[in-house]
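This part shows chain A:
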Amino acid sequence: MDRDENYICRCEEVTEDEIRTAIRGGARSVKEIKRWTRSGMGICQGRTCRRLVERILAEELGLAPGEVESSSFRPPVRPVSLDSMDGSRDPSTHGSGG
Partner candidate 1 sequence: MERETRPAVVVGAGPAGLCAAIELKRAGAPVLLLDENSKPGGQLFKQIHKFFGSQEHRAGVRGFEIGKDLLRESLDLGIDVRLDTEVVGLDPNLNVWAVEARKRSYTLEASRVILATGATENAVPFPGWTLPGVMTAGCAQTLINVHRVLPGRRVLVVGSGNVGVIVAYQLLQAGAEVAAVIEAAPALGGYGVHTAKVRRAGVPMLVRTTIVRAEGSEGVERAVLAEVDGKFKPVPGTERTLEVDAICLAVGLTPSIELAALAGCRTFFVPELGGHMPLHDEFMRSSVPAVYVVGDIAGVEEASTAMEEGRLAGIHAAHSMGYLDREEMERRTADTRRRLRALRQGVFGEKRFVAKERVLAEKEKECP
Partner candidate 2 sequence: MPVNPDSPDLDERTLKTLGAPSLAELKAAGVVPSREEMAARPCVCVECIEEIPCNPCETSCPQGALTVGQPITNLPVLDRDKCTACGLCIPACPGLAVVIKSLEGNLAKIRFPWEYLPGPAKGEEVEMVDRLGNPVCPGTVVSVINPARNNRTAVVTAEFPAEHVDEVISMRRKTWP
């Protein structure tokens, strides 16, 4: 490993340079950076790098941290094994109302 390589996304091993390059190339949202660089596309789904990317984006674009649009979220919020998906409803709480 290059000792000066600064990874932002640990899962996909995306470097700070790659993220800054994407922003300078025209990526302007966390979503676009993610798609261009794979930062946040790894198994943790951005749980560690999301904030770091937002910070770099703010820095590059001269925005306050709160002005960077927050990322969107998709389920599941944890990895789920395919085998577990029987899709049933929980019988013990299936109320009549609703």
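Per the selection procedure, all candidates are chains of the complex that A comes from, given by their letters.
One rule holds in what follows: a contact is a pair of C-beta atoms (placed from the backbone, for glycine too) under 8 Å apart; a residue touches a chain by one contact, two chains touch by 3 or more; residues count from 1.
Small disclaimer: the values here were computed from a predicted structure and weren't measured.
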| item | value |
| --- | --- |
| Touching chain, any copy counted, for chain A within the complex - options 1 or 2 | 1 |
| Of chain A, residues touching candidate 1 in the complex | 1-8, 10, 13, 16, 47-49, 51-52, 65-66, 70, 72-78, 80-81, 83-90, 93-98 |
